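Working notes, beginning with the structure itself.
Entry: subunit A
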Amino acid sequence: MDNFLSVRDLRVHFPTPDGVVKATDGLSYDLAKGKTLGIVGESGSGKSVSSSAILGLHRGTSAQVSGQILLEGTDLLTITDEEMRLRRGREVAMIFQDPLSAMHPYYTVGNQIGEAYRVHHDVSKKAARARVIEMLELVGIPQPDRRVDDYPHQFSGGMRQRAMIAMALINDPGLVIADEPTTALDVTVQAQILDLLQKLQREFNTGIIIITHDLGVVAEMADDVLVMYAGKAVEYGPTKELLTHPEMPYTWGLLSSVPDLTADVEEKLVPIPGTPPSLLSPPSGCAFHPRCRYKDQVAGDLCVTQQPDLTPGTRGPGHLKRCHLTDPTVPNEEEVARS
Partner candidate 1 sequence: MGMKLRRTVASTAASVLGLTLLAACGGGSDDDSGNNGSGNAAVAGEKGGTLKVLQHFPYEAADPQRIYYGVQLAWYRRLIYRGLLAFPMSEDGEVATTPVPDLATDTGTSSEGGKVWEFTLKDGVKWEDGSDITCEDVQYGTSRVFANDLITGGPNYTLSYIDVEDYPGPYKATPEQQAAYEEAVSCDGQTITFRFNKPWADFPQAVAGMMMTDPYKEEFDEGAKSQWKVLSNGPYKVEGGEWSKNQGATLVRNENYDPATDDPEALRLALPDQIDYQIDPSDTAGELFNDRLIQDAADVKNAITTARVAPTQFPQITGPVEDRYLNVLSPYTQYLSPNFNSEVMQDVNVRRALAMSLNLNGYVKALGGEVAAAPAETIVAPDVAGSTENPAFAEDNNNDGDPDGARALLEEAGVQTPVEISLAYPTSPTADKAMAVVQEGWNAAGFDVTLEPQGDTYYDVISRPDDEFDVTWGGWGADWPSAMTVIPPLFDSRPNFSPTTCGQNYGCYQSDEFEALVDEAANASDVDAQVESLVEADAKLGEDVAYIPLDVSKFNWLYGSQVTGFTTTAASSSYPEIGLIGVQQ
Partner candidate 2 sequence: MWAYIVRRLFIGVALLLALTLVTFVLFFASPVDPARYACGKNCSEDQRDQARAALGYDKPVYEQWGLFMKGIVAGRDFPADEELRAAAPEVVTHCAAPCLGYSHLNSSTVNDLVVDAAPVSISLALVALVMWLVGGVLFGILAAVFKGSFIDRGIVGLTLVAYAFPTFFIAVFFLKYLAVKWELWPYPTYISLEDGGLASWLGNLIIPSFTLALVFMAGYVRMTRAFMLESMTEDYIRTAKSKGLKQRTVLFKHGLRAALTPLVTMTGLDFATLLGGAIITESVFAYPGLGLLTVQASEAWDLPTVIGVVVLAGAFVILMNIIVDISYAFIDPRVRLG
């Protein structure tokens, strides 16, 4: 596969006075042009951190980043700051979770989007403005020639996110990282935004990494899914395959903690017990074992003493999992299968 983006053994470590926080620890994945990768996990699992690393946002901080991030064959970790800056927004753009706080309150929407354009294109303010209006129209802002001079707080949440998308796509980047793009929005608006993203993806042939904790979003958007836990990938595979045949108890847990609006209201949601692990001193063995209801099914105390590798599961080499369970049969088949 001719990969547009290849991430290899990416590690993002933050030294703190109490020790090293391994926010991302040995992450690898690929993304082809025009495709979508969904990265799923609880907050603190390292999914946002790993994506920020692609944009080089950790440069100039104390974070230690290692591994490789190959974008069209160039390792983004080895280029200079200036080279990285020139790629930001132009080759890799980002859409953030909360468009209200992600946009500067004191500048107009048009100013902020135009700024993203002009930093990479040597054009007049007027030309930039025309381009902004064009983009606003494209993302479905009504009366874009008027709204271009509005401030972010004058936009509704959905419109703000549309504007953010316009900002991300204005330079026609090959890769867009969308970090929880719909979390802060009303449910009805969520679907519109996702539709818009998909539409534009087709139009621009953009690769998208969508970071979310919402498997519904993943199911709708993603070609591949990467499930992260404690800074590591715990399951990785094509979306349909992974969602229908998850082989890792954490993924099971994620699936069963998603409410299904179409399902019988009597059906119980099963939350994952416990809290996400500390990245400062992650649990021994499998990081998930303190919360795992199935560790008893593994012989001895393997789950506690030995970290499982990310290896192909029972359904072929395209579906990787990190688990000691030899017979990863989902205990409650119906519950999982509903998505």
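Regarding selection, all candidates are chains of the complex that A comes from, given by their letters.
The rule is simple: a contact is a pair of C-beta atoms (placed from the backbone, for glycine too) under 8 Å apart; a residue touches a chain by one contact, two chains touch by 3 or more; residues count from 1.
Just so we're clear, the structure is a prediction, and the values are computed from it rather than from any experiment.
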- request: Spot the contact partner of subunit A in this complex among 1 or 2.
  value: 2
Task: Using the touch rule from the top, collect the residues of subunit A that touch candidate 2 in their complex.
output: 55, 57, 85-90, 93-94, 96, 98, 101-107, 112, 115-116, 119-120, 151, 153, 167
